[in-house]
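Below is one structure; the comments refer to it alone.
Note that one protein chain is taken out, while the other chains of the complex remain in position.
Think of it as A and B in the order they're written, each chain with its own count starting at 1.
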Amino acid sequence: MRYYAYYPGCSMEATGAPVEKAIKTIAKPLDIELVELKDWTCCGSSPFSGVDKVKAMAITARVLAQAEKSGLDLVTPCSSCYTILHEANDLMKEDHKLAWQVHEALTTIGLNYNGTVKVRHIVEVLYNDVGLEALASKVKRPLTGLKVACYHGCQQVRPEYGYDDREYPDWLDQISKALGAEPVNFPLKARCCGSSLVISETDMALDLIHRLLENASDNGAQTIVSTTCPLCHTALDAYQPAVNSKFKTHFNLPVLAVPQLIAVALGFDFKQAALDGNIVSPRKLLNPYFNGKAPAATDKEPAQKAAA
Amino acid sequence: MEPKIGVYVCHCGSNIAGTVDVEKVAEFARTLPAVVVARDYKFMCSDPGQDLIKNDIKELGVNRVVVASCSPQMHEPTFRRAVQEGGLNPYYFEMANIREHCSWVTEPGKEATEKAKALVSAAVRRVFYHQPLENKEVPVHPDTMIVGGGIAGIQAALEIANSGHKVYLVEREPSIGGHMMQLDKTFPTLDCSACILTPKMSMVGAHPGIELLTYSEVDYVSGYVGNFRVKIRKKARYVDDTKCNGCGTCMTKCPVKVDSEFDERLSKRKAIYTPFAQAVPNVTVIDREHCTYFLKGKCRACEKFCERNAVDFQQEDQILDIEVGNIILTTGYQQFDPTPVKEYGYGRLDNVITSLEFERMVNSAGPTSGHVLLKNGQEPRSIALIHCVGSRDEKYHTYCSRVCCMYAMKFAHLLKEHVHGVQVYEFYIDIRSFGKGYEEFYNRVQKEGTVFFRGRPGEVTDVAQTPEEKGKLIVQFEDTLVGKQRRLPVEMVVLCSGLEGHKDAQDVAHTFNISLGKDNFFIEKHPKLDPVATMTDGIFIAGCCQGPKDIPDTVAQASAAAARVLALISKGKVEIEADTAFIDEARCSGCRVCNLLCPYNAISFIEKDKVSRINEALCKGCGTCVAGCPSGAITHRHFTDQQINAELEGILV
Partner (left out) sequence: METKLKPDFLDEVASIPACGKINECIQCGVCSGSCTTAAHWEYPPRKIIAMVRAGMKDEVLNSSSIWYCVSCYLCTARCPRDIKPANIMHALEAIALKENYKPPTKTTTMYRSFARSIEQNGRIYEFGFMLEYFLKTNPFAALKMLPMAFSLLTHKRMPLLPKAVAGRHELNRMFQNISTGGYR
């Protein structure tokens, strides 16, 4: 059993609820124990960084200080939280004035941070700690013939904090393959969904989401496998009808967060995989797999021109 | 002989006298032990100044000289010569730096004068303990080895061989020529590269004074300036170079096809091959990693069809042992591989190519007979050339590769020549057209209709956003002079990737005992005043192995290095400074700590005597071994403990 301090992030309780549920479902069978931080608060990522950087870093540091007390690696599913936690770690090492200000602020709430927390992403934990082989060995429902476009989004891979490749990542593709699925070429796999501005610049965000859906669809994807970021999932899933409405398109691309995909492959049912939380329903697409009538694999070597 | 010290305090115009009370310093000096005379003078380095010293030696019996003036870097040689001309051993001299170390860095007044007095006192006490030392002379072997047979090596080899001295030219590829042989035309004259290079290559091949060792590498170097011993490995070609006449029959019969390195993998060669038609020497070589005989024991077609019986599968590597006096490294560069620059799509997108690939394509002897072609075999109607790929970038190389702006413009010109009606776009950050004829060339290229956009592209993508973009490569960039992001669809993208040091530069530096910079190029002795020498005497560098540069600068450096070598050969001997270290073998315990400490590999362990011994020609007098010896067995001439302690006393008292 591997133990990790867990920081879900604000969105996991709301728009990211299905993703959170799916993570909880697959944790035990993969020998992962996620110990949620008590009384955690917002991570201070954008837009808070756009209001006051020092205050933002201070609230990020609160999360880090709490995690440090546990002595465990800190794991988060949200890409925004992931990137800001890393940024705080790095910035406080280089910018001593900031470190001092944050330290002062932390002492007012009885906390201290020594910079020792290792910040990790749940997908990276799946890739490195669980491993593709272990994952593949637990697959009860190989997702053969399922054409997936693997979407990483931007903040998970940029700036670079040791997660995969910053332009053309492929860990989700490898995980999908380990589950029997067939990743398609998806050049926009690490491009922005615009969700950080979807509230105030909805049209602009819809343009970006439309681009992603179109690219996935043009490359033959039946579904998009997204990273665990609740913002990315919501953008592609919940806003898909709005995109169809604006652009007069007919996308019907269920968006499965990778823990949902894993849950299906590991043998869990529709509800346990939190698929009832998806707005673009994956029921029709996944029924064959639930009914034991999975289609055959189409390629021995899936057609993927991913950069090596 | 009782020391009689003469002290000379220089005014250096107002450089010293304006801050330090030089008369008071001289007055002070007269009170110091063993000082028989102390003078102050306006310019000690002048002839009358030097005469003061010489006269005092003659008339007052002065036998130790202290000059308090500028830095030894300026005039130590001057005063040592004066002392020598006065009849003394030049090492009976000590300089007190009261200018760079005193008057130039202190406010005028009492403090400056007191400091000058302290420095003079230190010098006086030190010189008391100086010993007479002799500079060593070692002979210089007249042969030279040049490593690297590109244009730099070829130029240097011809310069030296034409003066009547022997040259070994070592090249690791099967033929000399280097990267220049791959180029089509050269900027700004648009000379055909092969046409201007091959005559020089032929001269090298035919020159009686040049021993050409191709397909060879240097295994081991030992020795010192004037006397290097080198082990060269002549790799087995499996073809007898005394028999092969380059007829090429074997190449037509060989069944194995391999990506051609010379053509940047755009065409195939055979497992038995010459890299290009004008190879010097025109002898084939068998690539044993791909040859069917070496892999599976079959075939041998080349052997069967060779009319001269030149194929010899039993051939082995040959080791040559040579002696040379000087070595010139002209190992050149390798092109930056733009694969990691994922946003430009090299390796992922069709029709994104590097500059060397483009050179081969546009070359009439190249894989497409001089036609610039897309992967689908058609000519492109529009091409984007992206500058600064891998250069000026913290993620790859921070330096500017110097030649890319010019070769990018050259490509623009060639494209307008080769492809009728083609549209050419250049994306730059700055235009660096610094050389003779270069700015004019830029102007010419603009006149020919190439469009220049100032803006380094964010990415090259094949994901279309409009119908016009479908099927094309889109360059997304900010036209910074206009201030707007734009997307330009083109059919082909050429990445002007930079120059970098060879990936084994570290090993080469180690073999030759020279320094490698952080940027993976060899370090010159002084970037402005001594660009072709290294800190290791007798080893010179020239061309791109020292830093990215164009052909004119490469040739100039090669000639410069050759001149330096010829100067040493012509003098026939080299003087080694006397302040080297030596080991008292009676005290040496044979612990060998010093062997590892020496940065110049100057100390060796003598098995039969169980002591270490210093090669004085290699010793640079750095003092590391002296400090490190646990038995205190090593003495540093001219920097003995006694002398140094005396100097310290002089300051503290």
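Here, a residue touches a chain if its C-beta (ideal position, glycine included) is under 8 Å from a C-beta of that chain, and two chains touch if they have at least 3 such contacts.
These numbers come from a predicted model, not from an experiment.
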item	value
Touch criterion as defined above, residue of B:Arg80, B:Lys117 or B:Arg392 at the omitted chain	B:Arg392
Of B:Glu379, B:Glu459, B:Asp504 or B:Asp579, the residue in touch with the unshown chain	B:Glu459
Sole residue of A:Gly71, A:Gly115, A:Gly131 or A:Pro159 that reaches the chain not shown, by the stated touch rule	A:Pro159
Missing-chain contacts mapped onto subunit A	10-11, 13-18, 39-42, 46-55, 57-59, 62, 80, 83, 87, 91, 95, 97-98, 101, 104-106, 108-109, 154-155, 158-160, 166-167, 191-192, 194, 196-197, 199-202, 204, 208, 234, 238-239, 241-242, 276-279
Touch residues of subunit B, complete complex, unshown partner	343, 388, 392-395, 429, 454-459, 476-480, 483-485
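Assume only the chains that are shown with their structure count from here on.
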item	value
Whole-Å gap between the CA centroids of subunit A and subunit B	50
Subunit A-touching residues of subunit B, taken from the complex the two chains share	342-343, 347-348, 461-463, 465
Contact set on subunit A toward subunit B in their complex	165-168, 187-188, 211, 215, 305-308
